[in-house]
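Shown here: the complex without one of its protein chains, the others still in place.
Showing subunit A:
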Amino acid sequence: MKAVSILMSAALGVTASWSAMAQQMVRIDGSSTVFPIIEAVAEEFQIEYRGNYRVTVGVSGTGGGFKKFCRGEVDLTNASRPIRNEEMALCVENGIDFIEMPVALDALAIAVNPRNDWVDYLTIAELKKMWEPEAQGRINNWNQIRESFPDRALELFGAGADSGTYDYFTQAVVGREHASRGDFTASEDDNVLVMGVANTTSALGFFGFAYLDENRNKLKPIPISYQGGAPVLPSIETAKNGTYQPLSRPLFVYVNAAAADEKEAVRKFVDYMLDPELAAELVKEVGYVPLPLEAYEMAQAIFKNRRLGTVFEDGSQIGVSIEDLLQMEGGR
């Protein structure tokens, strides 16, 4: 009997009360990297407007999020890289206009084991030598990277190929998105990478800044030299002032423009998310690098004026400092 009644009500479809509730609901999906930020915003937002609006956040990854977003299934999607051309084509096909807004910065930290006493810094060229596709099976020893390095096996740990983190790292280091050697230890869970590097003397790995920050006693961060510049350590300051290049990256939220026009909840949520002081505080609390206040003000203006489309029409760009980003956003 129970099964019958359940099947019956399943067949009846969405009831009136639920479609009314959907009006007040903000549906969000996307990147697991951006998730902690949006979780924090959603939490505060629902406390602030208790009972009036509801927020749901899923984690389908940057790519999965764009798929749902461009089908119109969610109002917002989080992305750890800008939208790709083929994803944009899907949006166009379904008539989805979107607004792109940076919400925070993340620095990709390069770290080795604390017992590693030979690496003082690395250049991007040296990192490329380790990670490019041609290195597969050939570059297996630290002394192949720099002559002064000892004869120790080189063991690499990095984000899995499905993540936006991997996409950005390969773009920044190898020069081509999604191109790297395949013979490294990959995991979608950064904690696994941290454990790997912490337990292997001759290891090197890359992961989000928050994972370095929480594991300072187990990891040794490596300063990175870019285009012959002085080596720079990853930190909130160096990411914010744009000196930690090219491994700091902006994180984005994309908003469905039609949903923003139709749903009060979506408008309220985006306004709340971009409130400069609150955003900076929440972003910092969950371990990411906040944008400068004027960047949030600029994002507010982008949203208010409903400026559609992306500034990254050629895909992810490396070495984008906040000033560049603001100029790109402002120049539209």
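Going forward, a residue touches a chain if its C-beta (ideal position, glycine included) is under 8 Å from a C-beta of that chain, and two chains touch if they have at least 3 such contacts; residues count from 1.
Here is the rule we use: contacts and distances are computed from a predicted model.
Look at the chain that isn't drawn here: its UniProt entry, checked against "cysteine desulfurase", "proton-translocating NAD(P)(+) transhydrogenase", "ABC transporter ATP-binding protein" or "Phosphate transport system permease protein PstA", names it "Phosphate transport system permease protein PstA". Contact with the omitted chain, checked across A:70, A:145 or A:210, is made by A:210. Checked against the full complex, the candidates A:58, A:223 or A:292 give a single residue touching the omitted chain, namely A:58. The chain not displayed touches subunit A at residues 2-3, 5-7, 9-10, 13-15, 17-18, 29, 32, 35-36, 38-40, 42-43, 46, 54-60, 68, 73, 188-191, 208, 210-211, 213-215, 282, 285-287.
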